[in-house]
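Apart from one protein chain that is not included, each protein chain of the complex appears where it belongs.
Our next item is chain A:
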Amino acid sequence: MFNKKFMEELFKPQELYSKKALRTVYDRLAHASIMRLNQASMDKLYDLMTMAFKYQVLLCPRPKDILLVTFNHLDAIKDFIRDSPNILNQVDETFRQLIDMYSCLSAGEFQLIRQTLLIFFQDMHIRVSIFLKDKVQNSNGRFVLPLSGPVPWGTEVPGLIRMFNCNGDEVKRAEFTNGGNYISPQREGSFDLYGDRKLHIKFSIKAENAAPNPLAKEELNFLARLMGGLEIKKPNGSEPGFRLNLFTTDEDEEYAALTRPEELSYKVINIQATQDQQQNEELARIMGEFEVTDQPRQSTSRGDDLLAMMDEL
């Protein structure tokens, strides 16, 4: 996924993808790995990814923090692949491209990017069980917006009014209660290739065992919990890979596919038949060149398996 050509395509200035186009890219990425999902599980995985991403974009304290979130994700990926120098290089290269392209954008330009992304996510209120349980999402599907905590870097805690005369001298001060319960921020997160991002959009994941986990394993555990049942089936014949079923049984999965509401169906289209813009075709062509060359390991433990699978790619 981090190969040079694919990244070059992604980095070209372009309009926001349509929902159809993004879903198709997502499908191809997922199937370029050894995972096999059928329609219902794929839909569920995509829903989860979309809502998690919406949450992060919505709750970013400053628009520039969407870049920090991206860096957080890349940091986590680098942790998985730290023993594979080739892929590590590709990710570092992507990191550098992100820094080159986005570090010098102003806050206003980042806000425009964020506003554009929010248009993509508008009206999506799919309920995610882990978000509901952690009180991050309401039962109507809307996210809970906290009225307390640190203000973003560069913002002052609300409450102070200062008034100046025509010479610029402060002549009066007043305070007011704004209603929330805010505190000062600690430090700004790092935008460098390596650094403490200082940005933790609160998921409040409680791991089963109390021992603190490195971020990489946390995120994967989170993903595994979101997905519910990760079922490793022995492959039939010599076909590599495993089929991922996000429902409790195969029957549940089939039922979900049949009863999925029309308005939620993504209408995934065959790439060859698409009339989408040239960029999407180019992207799809590059993805068509992805292939899996290694045999997957057979193992039965959960979280570790996902990590191993990532290692193999």
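Of note:
One rule holds in what follows: a contact is a pair of C-beta atoms (placed from the backbone, for glycine too) under 8 Å apart; a residue touches a chain by one contact, two chains touch by 3 or more; residues count from 1.
One rule holds for everything that comes next: contacts and distances are computed from a predicted model.
A chain of this complex does not appear here, and its UniProt-recorded name among "Chromatin accessibility complex protein 1", "dolichyl-diphosphooligosaccharide--protein glycotransferase", "Ribosome production factor 2 homolog" or "WD repeat domain 54" is "WD repeat domain 54". Chain A residues in contact with the hidden partner, per the touch definition given at the top, are 13, 15, 18, 58, 61-63, 106-109, 111-112, 114-116, 118-119, 122-123, 125, 138, 142-145, 147, 151-152, 154-166, 168, 171-172, 174, 176-180, 182.
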